[in-house]
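Removed: one protein chain of the complex. Kept in place: all other protein chains.
Then we have subunit A:
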Amino acid sequence: MKVLSLNFLTCAVKACKSTSGAYPLHPKDAELVEDDLEVNSDLLLNIMPRIDWPALSTTATELGFPSLPAQPPTKEELEADEKMLRDLHHLLMETQMMEGKLVCGNCGHEYAVREGIANFLLPAHLV
C-alpha cells in the first residue's frame, strides 16, 4: 500500500472516528519498499489539493523521511522546485508499506499490514 493511502485511512472503530487521535494512523515496525516510477508532475500538482498536509507531515516523520515544510507548497512553488517535486513523488508514489502495523492514537488498536495489505477487520469485542 502506498504511503499516500495513510492520508485517507482512519481507525475502523466507530467511537474513534470522530476523535482527533484516530487520524492519521501511526505506522509501527514498518517495512517499506520503493518502486521506481517516472515523475508525473501533473499528477502531483492535482493531488496536492487532496492532501491533508499536517497528517502527511506526521506520516513522513514517523516513517523516517526528512520533515516536510510546515506549509504545503503552492502550485507555483512546486512547479519551480524540482527537488521538492522529486521528494514528494518518492514519498507519495514510490514508497509502499509492505509489513508492520498501523496504530490508532485514540484506542491503541493495531492493524496488521502483511504483504502490503492492511487488515481493518476488528476483533469481535470491538465490532
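Rule of thumb we're sticking to: a contact is a pair of C-beta atoms (placed from the backbone, for glycine too) under 8 Å apart; a residue touches a chain by one contact, two chains touch by 3 or more; residues count from 1.
One rule holds in what follows: contacts and distances are computed from a predicted model.
*Asks:* One chain isn't displayed here; going by UniProt, is it "Trafficking protein particle complex subunit", "ERF1 methyltransferase catalytic subunit MTQ2", "Ribosome biogenesis protein BOP1 homolog" or "RNA polymerase II transcription factor B subunit 2"?
*Replies:* Cross-referencing UniProt, the chain left out corresponds to "ERF1 methyltransferase catalytic subunit MTQ2".
*Asks:* Sort through A:Leu4, A:Ala30 or A:Val103 and give me the one touching the missing partner chain.
*Replies:* Result: among the candidates, A:Leu4 touches the missing chain.
*Asks:* Residues of subunit A in contact with the chain that isn't shown?
*Replies:* For subunit A, the residues touching the absent chain are 1-2, 4-5, 8-10, 12, 14, 17, 23, 38, 40, 42-43, 45-50, 74-75, 93, 96, 115-124, 127.
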